[in-house]
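Structure record follows, encoded as structure tokens.
Here the complex is missing a single protein chain, while all its other protein chains stay put.
Our next item is chain A:
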Amino acid sequence: MNAASDPMSPGDLRRWLIERVAAYLGLPPAEIDPTVKLRTYGLDSIHSLSLCVDVEEAVGLLVEPTLAWDHPTIEDIAAHLADLLSRDPTTRGPADTE
């Protein structure tokens, strides 16, 4: 895994999250509106758990499996992750894992 050396901007986080969620759901990324609740697209507990795994592996943050219910839109999740990142200087942003 190549850890990105640059800190992630909220825009980068948002793009990365959209790409991940679209992959779980089998949807084109352009169809995911970051301000719409993810359950609208059919996100379920399996996808939600996968998002936690991907966040842990690529962003280096440990998050609750309820992430997608506590922060129901991409915007909400991105803001939450950005907040966690800003508090923890040892973590990195999303890496180019795939």
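In this section, a contact is a pair of C-beta atoms (placed from the backbone, for glycine too) under 8 Å apart; a residue touches a chain by one contact, two chains touch by 3 or more; residues count from 1.
Convention: contacts and distances are computed from a predicted model.
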Omitted chain per UniProt, picking from "Phosphonate transport system permease protein", "Acyl-CoA synthetase (AMP-forming)/AMP-acid ligase II", "Heterodisulfide reductase subunit B" or "ABC transporter ATP-binding protein", is "Acyl-CoA synthetase (AMP-forming)/AMP-acid ligase II"
With the missing chain put back, which residues of chain A would touch it? List them for me. 23-24, 26, 39-46, 48-50, 52-53, 66, 69, 72, 98
